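Since the structure comes first, as structure tokens, the remarks are kept for the end.
Every protein chain except one is present and positioned as in the full complex.
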Amino acid sequence: MKISIIGATGYGGAELIRILHQHPEATIHSIHSSSQQGKPLHTSYPHVQDAVNLELEDIDPVKIANETDVVFAATPSGVSSKLIPQLMDAGAKVIDLSGDFRLKNTETYESWYKKPAGDQKRVAEAVYGLTEWFADDVKDAQLVANPGCYPTATLLGLAPLVKNGIIDLDSIIIDAKSGVSGAGRGASPIAHFPEMNDNLKVYKVNEHQHIPEIEQTLGRFNALTGPVSFTTHLVPMTRGIMTTMYAKATEDFDIDKLHDLYKETYANNYFVRIREKGLFPGTREVCGSNFCDIGLAYCERTGRITVVSVIDNVMKGAAGQAVQNMNVQFGLDETTGLDFLPIYP
Amino acid sequence: MKISIIGATGYGGAELIRILHQHPEATIHSIHSSSQQGKPLHTSYPHVQDAVNLELEDIDPVKIANETDVVFAATPSGVSSKLIPQLMDAGAKVIDLSGDFRLKNTETYESWYKKPAGDQKRVAEAVYGLTEWFADDVKDAQLVANPGCYPTATLLGLAPLVKNGIIDLDSIIIDAKSGVSGAGRGASPIAHFPEMNDNLKVYKVNEHQHIPEIEQTLGRFNALTGPVSFTTHLVPMTRGIMTTMYAKATEDFDIDKLHDLYKETYANNYFVRIREKGLFPGTREVCGSNFCDIGLAYCERTGRITVVSVIDNVMKGAAGQAVQNMNVQFGLDETTGLDFLPIYP
Amino acid sequence: MKISIIGATGYGGAELIRILHQHPEATIHSIHSSSQQGKPLHTSYPHVQDAVNLELEDIDPVKIANETDVVFAATPSGVSSKLIPQLMDAGAKVIDLSGDFRLKNTETYESWYKKPAGDQKRVAEAVYGLTEWFADDVKDAQLVANPGCYPTATLLGLAPLVKNGIIDLDSIIIDAKSGVSGAGRGASPIAHFPEMNDNLKVYKVNEHQHIPEIEQTLGRFNALTGPVSFTTHLVPMTRGIMTTMYAKATEDFDIDKLHDLYKETYANNYFVRIREKGLFPGTREVCGSNFCDIGLAYCERTGRITVVSVIDNVMKGAAGQAVQNMNVQFGLDETTGLDFLPIYP
Partner (left out) sequence: MKISIIGATGYGGAELIRILHQHPEATIHSIHSSSQQGKPLHTSYPHVQDAVNLELEDIDPVKIANETDVVFAATPSGVSSKLIPQLMDAGAKVIDLSGDFRLKNTETYESWYKKPAGDQKRVAEAVYGLTEWFADDVKDAQLVANPGCYPTATLLGLAPLVKNGIIDLDSIIIDAKSGVSGAGRGASPIAHFPEMNDNLKVYKVNEHQHIPEIEQTLGRFNALTGPVSFTTHLVPMTRGIMTTMYAKATEDFDIDKLHDLYKETYANNYFVRIREKGLFPGTREVCGSNFCDIGLAYCERTGRITVVSVIDNVMKGAAGQAVQNMNVQFGLDETTGLDFLPIYP
């Protein structure tokens, strides 16, 4: 398989290169960037020096589509919406890491993203690539809308509860925490080291553009799901997302039943690991890997279930899941080239 | 005022020394430790070399009580319960930083702390030193039970809602995050740098001993308050607590009303600062200071209020509030020796 | 004393405000910035909300000079050189935190700073404010060139060796490490959190503009001092500088003699603390304070002396030493308003 990566100088692009460098069935054919054409990748990323000998090329959708089997668009929202229809028109299979093709409703997109939505035909064709739940859709898709980082951790954690209707569907609260790589590679005051180091920040309270993506997908699991509370925090670490989620159980519950439900739900999903009762994952325990680790609690005093879900935002929350989707699209085992261990410590 | 500090080699003790070193009305008369007697403080804490010339002494409650005006017990739970009655019998005024005299109910204490409770007469006499709310109690108290770090951030954040009954009192969820200094000075696997750096951990889900302290005090604000969900996280930073709190509004609300309520409630409290609408505090913004900063949101989609409250766990969450209580006990302005700015960045 | 601070939105300016907020003899009369005029300081620095009620004003040198007793210029190199002569012409006493008035030689300035040098009359008048060594100069100066952060740690550490000629004056190697606040408040790729966190970088090898400042001052201690090797590193921490310095002893030495030399040299300098033999300071041990802590070693195998010197770059390396100089200029004890303890941990 020949691969092109557009947006190779962002963190998502760099991580795709790290993964695909070792993928047994894929070869990186070309990498593209809207700036820095003609420069070798290691001028942006010295860590690849002598190991990856690729030069950044400009973005010619038709040429890219003709030469490669699949294109990863690691481009920002607002860019993907313009670029991807051109790639698709030229026949390319595309996996888009932006938010541009995730939301089916134009108005919803525009009100949360504050940008014009993309071509509605392409939006309609896009399948949502939360691989554990929608692999069947991905298999035949020309365009995969790769899930956002927060939605991935959130949805994998909540799906068993929502699907089985064992919680009050209006009671969901998601307290999300992210490492700072989630803010992207561009320098900004919020991610300036002296401002962020040894600090904990909260941002976009009730305003994060991943909220409608979460609600849309929870709605597929159970149409009765109500709006969620969703708060995002920046933690002084590079990678990792943890979502701590709360919901009211609809009946008397116990931790054994809860644990069994999750173990069974994800029995055939290599990348979802359920911690033993009483144990909870830290973000470091998935760092650099494609795993989503989940811990569970039930509180008899309040009748609430707590679900803790962690991923590496750059991997399962972006590039890792994108490659997992590529594997599915091309009929490979979903773990191909992705079954490596987290880096610890 | 002559001061003794027991437990001076822990972080709470060291911070008391930092504050009292500059306090215009107080002098540190003696510092005490159950180990290291006879050694100068700077063998434990090189940062005080040449500036603080005190030697650690052993713990002789009667002698301490006789020589000083107020004793800070920066001793762990289980130690304070034994030590403080002796100090009080000898006539000392005591401010206890442990959890031993906070919970009025013996059974509650023993079931959450897994230790025998202290002398119930002394427990009954103890006043809970959340200064902004109970300064009148503190004024005349022989024993102040200084609040825990998490309860301080939580209660200052929730009090206006609970007291005024404008939330569903069974809907309170507290997602709490702490810097690692909260784990104390003793080396432990959980706080080992390579395990904690660049990591985010969740611990004691529904099991933290601060839960009954929060519930007992919320019950004083409003007897109808139900049990709370309370989850604690360790963030890779040294100081700081953030509690992100969620509750259902009982009626249609708006952010202006919410903001005014908080501004009015804390109008006369120097150490509580309400952020402007749409702004939220980071933990760094109170670092090294006695402030509690609060940000507010109301979500029309879910009808929920979000309150974000930050403190420095070693200051307002321990030593700072203890000195604030001392000020009140001795008729000083509560800000005396405490009105310095956070260290930033 | 009435104070003006120009460049109040940088880290040096913010730290001056933190210190002067508590200084018993000084009042901040006005703060100035080339942008953001008319905005309250807390829009830039939320940590001062409700505690510092000052508005940023524009920079009118004559007005500032007329209204205040001393002006702190916390402005960048290239800005100070233009601004300060105007302030001085209008009669102001000025303490400049930039590098613009430190180097006596125009060519040297221009070749290291790559900028035109300032008015040579004012350069000639400026006294170099390494307070421990040049307090007598500072006393009568209209313009104090406050030392750079690296030079402060370096010079306090090397002075006893160089002055007494007990090292080979051509053998000095300075390996310097700094926290990232040294890079200033402006967001930049080098200080972007995901790039800097959990990383250690080296920069400006043999090229740092503090090299000629160090050499000029070592030359005052001993005219025979040769050029130094000086390497700077960025450490993933906010504050702190450590310089590890190596020099060949000219004769057989021992650690006792070395230790005595330093203890005697700095016997009357409150802010310089010599660690006991075998002990070395960490940067955290001076964090938030004006101390410079020094550890010493002599190696019989190599005949080399190692000196480790740490400061808080924002304090003793900038704002703290500036206030120390102000104290000297106004006949106060140099520790006035500065004798607080480091914040630890």
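The chains carry the letters A, B and C, assigned in the order they are written, with residues numbered from 1 in each.
We adopt the following convention: contacts are C-beta pairs under 8 Å (C-beta built on N, C-alpha and C of every residue); 3 or more make two chains touch, one makes a residue touch a chain.
Computed from a predicted model, the values in this text were never measured in an experiment.
Shown chains touched by the undisplayed chain in the intact complex: A, B, C.
Screening A:His29, A:Lys63 or A:Arg275 for touch with the missing chain picks out A:Arg275. Checked against the hidden chain, the listed residues B:Asp100, B:Glu132, B:Asp175 or B:Asp198 yield one contact partner: B:Asp198.
One of C:Val62, C:Ala124 or C:Val202 touches the chain omitted from the figure, and that residue is C:Val202. One chain is missing from the display, and on chain B it is touched by residues 11, 179-181, 183, 185-189, 191-194, 196-198, 236-238. Touching residues on chain C toward the chain that is not drawn are 173, 175, 177, 179, 194-195, 197-203, 205-206, 226-229, 231, 233, 235-240, 242, 244, 246, 280, 282-284, 287, 295, 297, 299, 301-302, 304, 306, 308, 310, 345. Residues of chain A that touch the chain left out of view are 11, 14, 17-18, 21-22, 45-52, 181, 197-198, 238-239, 270, 273, 275, 279, 281, 284-289, 291, 293, 339-345.
In the analysis below, only the chains that are shown with their structure count from here on.
Centrality by Cα centroid goes to chain B. Both copies, chain B and chain C, contribute mostly matching positions to the interface they share, with over half of the numbers common to the two. Note on chain placement: the centre of chain A and the centre of chain B lie 38 Å apart, centres being C-alpha means. Inter-chain spacing, taken between the CA centroids of chain A and chain C, is 46 Å. Under the contact definition stated at the top, the residues of chain B that touch 2 or more other chains are 197-198, 238-239, 284, 287, 345.
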